[in-house]
Structure formats: structure tokens, C-alpha cells
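In what follows, a structure is listed as C-alpha cells, so that the remarks can point back to it.
All protein chains but one are shown at their positions in the complex.
Up next, chain A:
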Amino acid sequence: MTVRKNQAQLTAAEKRRFVDALLELKRSGQYDTFVTTHNAFIMSDTDNGDRVGHRSPSFLPWHRRFLIQFEQALQSVDSTVTLPYWDWTADRTPAASLWAPDFLGGTGRSRDGQVMDGPFAASGNRWPINVRVDGRSFLRRDLGAGGRQLPTRAEADSVLAMETYDMAPWNSLSDGFRNHLEGWRGVNLHNRVHVWVGGQMATGVSPNDPVFWLHHAFVDKLWADWQARHPNSRYLPAAGTTNVVDLNETMRPWNDVTPADMLDHTRYYTFDRAA
């Protein structure tokens, strides 16, 4: 059974095996296909047009399916590996063990943002940035640049308190839980974390940074936590919505999975604890 754990609780061996599996997916070329897919969606999902992966109700089930696919790829390398999650409301500084050299490595140097330590530093020659939008082929970060702050627990709780899953116009203007969690409106949870990390994480090719998966695993857990708090709330919209994935419509790129299929994460994994 797949149990997704808080990254702060991983043993040294669990960290090593997770990192090794990431490096092997990178070496084999599989990793970069996930970056390409994400960027294709982020560039094509628009507020007034077809939207699936972002700025729409299916942001959460789409990323749940995307992470399951990625986790399965990791497990094809090492069956003991699961996706950890990063609770950025708790581990909220660059001093967190997440950023230590034995795990993801730290922030970038000031001159060019280049990450200089850890398994994903360019100097190790094992993490080339191939799917990119500019000329730089090294992993970059600028953790907390400009004094930016990660969301607090109170801010996350304020979003979890929202009863309605999503609302018309089902995009970045929407009120409701999904768009506040995604961050286009209100206190800004998910989007703000991408910006806080900086580097490739702030771009359309954000999965180039392995922290993408830990960030989204926590966003995914917040969805599960929200479901537990609001058992009578449902995914919306239910049917008949132009340009938007309704509850029982299939999602690109898989075309064989619907939001309804993704509502119960326990079919695929559990978490180490409730919120």
C-alpha cells in the first residue's frame, strides 16, 4: 500500500531511495516527458477557452492523476518509493531539512540562481534542464526572494473552511475552495509557493524542480483534508459546462479518467496523517 509521508519525517534511507529514483527517471528520459506535458497544458489552459490542468475545477483531479502517473513511474524504478509531501505551512524557511544537501539541495547562488549543492546541482551532471524556455540548463532557485513568505497554517485553514468546491465562471476569477487553493484569488496558497521557490518552479516548466512533486502532493492532501471537513460538498460543475471538465467527463491527456474517478484518493494511496 502506498503511503505518502511528510517529507520532514523521511528517514535517510527513504530520502536516498527517492532521490535515486528521480535521478534514474531523469537518466532514462522519462522525467522530462512529465515536464513537457505540464508545460503544454499550462500554455494552453486559458480562462476563456478550453482549460483542464490549471485555472479550472479540474486543477485538482488533473494534478492528482498526474502525480499518480509520476509516482507509478518512480515505483517502476524502486517499488518502495512513494511521493512525499511538503507542508509549506510548517517547514517554511530555506533552513528546513527539505533543502539540505542529502535531499533536494538549497537555494541558488546570487549571481545566476544556480543550485550549488544536493543531488540536482548542475555540477553533478545528473540533472540537465532539457525542457526549458531560456538558455539556462542548470537548476535554479531563489527561495523566499524579496522577503516573500510561504502561506501560514491559518491561511490554509481559511481556505479549507470554504464549503463550495468551485463556482462559475470556473476559472481564475472564481470564488470557492479550488481557486483559493490554486491561488488566483484571495490569500493565495499554491501559486505563491511556486513563486517563493523561484527559478524553474516559477515558470511553465516547473516540474524541472523535484520540489514540484512534493508541493503538489501537499496541495493534493489539502484537497483530501477539505473533503474530510466538508463531506456534503461535491466536485463542481456537475454537467454541461463549456470548456470545463464536468464531474463525469474525461480529462486530457489520458481521456480515460474523470474527476469522479479521482475523488477518492484511498483507491491509490493514503497519507501518514490527517491535517
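Methods note: a contact is a pair of C-beta atoms (placed from the backbone, for glycine too) under 8 Å apart; a residue touches a chain by one contact, two chains touch by 3 or more; residues count from 1.
What we mean here is this: contacts and distances are computed from a predicted model.
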Task: Name under which UniProt lists the unshown chain, selected from "Carbon-monoxide dehydrogenase small subunit", "Electron transfer flavoprotein subunit alpha", "tRNA 2-thiouridine synthesizing protein E" or "Tyrosinase cofactor" - done: "Tyrosinase cofactor"
Open item on the list: Touching the hidden chain in the complete assembly: which of A:Val77, A:Met116, A:Met167 or A:Val195 does that?
Closed with: A:Val195
TODO: Tell me where the left-out chain touches chain A, residue by residue.
DONE: 29-30, 32-33, 36-37, 39-44, 46-50, 55, 69, 73, 112-113, 130-136, 169, 171-173, 183-184, 190-192, 194-195, 202-206, 252-255
